[in-house]
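Here the complex is missing one protein chain, while the rest keep their positions.
Moving on to subunit A:
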Amino acid sequence: MADEAPFQFLHNEVIQYIYKSADNGETENGRNIAKLENMGFRVGQGLIERLTKDTVRFKDELDIMKFVCKDFWTCVFKKQIDNLRTNHQGIYVLQDNKFRLLSQLSAGKQYLEHAPKYLAFSCGLVRGALSNLGVKSIVTAEVSVMPACKFQIMIQKM
């Protein structure tokens, strides 16, 4: 579908912009990631609001997670999460075997160090979406082999 191209190009530009506006030292890198994450947060909040306006009330936390893995993921990333795991104590791991925003990067190890900046916005998206569903969380991502990636969601108890 052609309409996903604009988002991908825009996403790349946003990353370029955030990273160009400050030279990267180690501390700057953290700040840039945080900036991207915050942008994602705001977008996630907006999206989930639009997406859930006609759905029935969620039963519990797991139900919310399933919604994020299926509907939310399909809307944003064009596929479902491949694997959802939880320890039933507030930690969820979402695995995507072919993450859309990494699929254009080389699958080798060469650009592995750049992966975090391509994931920060998405971490924010998920955190924003959950936050508007009343779940406070910390979302981190990790990549070992591109383009697969794991998102870890840690629920913060109120």
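Keep in mind that, in the parts below, contacts are C-beta pairs under 8 Å (C-beta built on N, C-alpha and C of every residue); 3 or more make two chains touch, one makes a residue touch a chain; residues count from 1.
The definition used in the following text is that contacts and distances are computed from a predicted model.
Enquirer: Mind telling me which option in "Coatomer subunit epsilon", "F-box protein SNE-like protein", "Guanine nucleotide exchange factor MSS4 homolog" or "Trafficking protein particle complex subunit" is what UniProt lists for the chain we can't see?
Expert: "Trafficking protein particle complex subunit"
Enquirer: Check each of A:39, A:93 or A:112 against the chain that is not shown and name the one that touches it.
Expert: A:39
Enquirer: For review purposes, identify every residue of subunit A that touches the missing chain, sorted by number.
Expert: Residues 1-7, 9-11, 13-14, 16-18, 21, 35, 39-40, 42-43, 46-47, 50-51, 54-56, 67, 71, 74-76, 121 of subunit A touch the chain absent from view.
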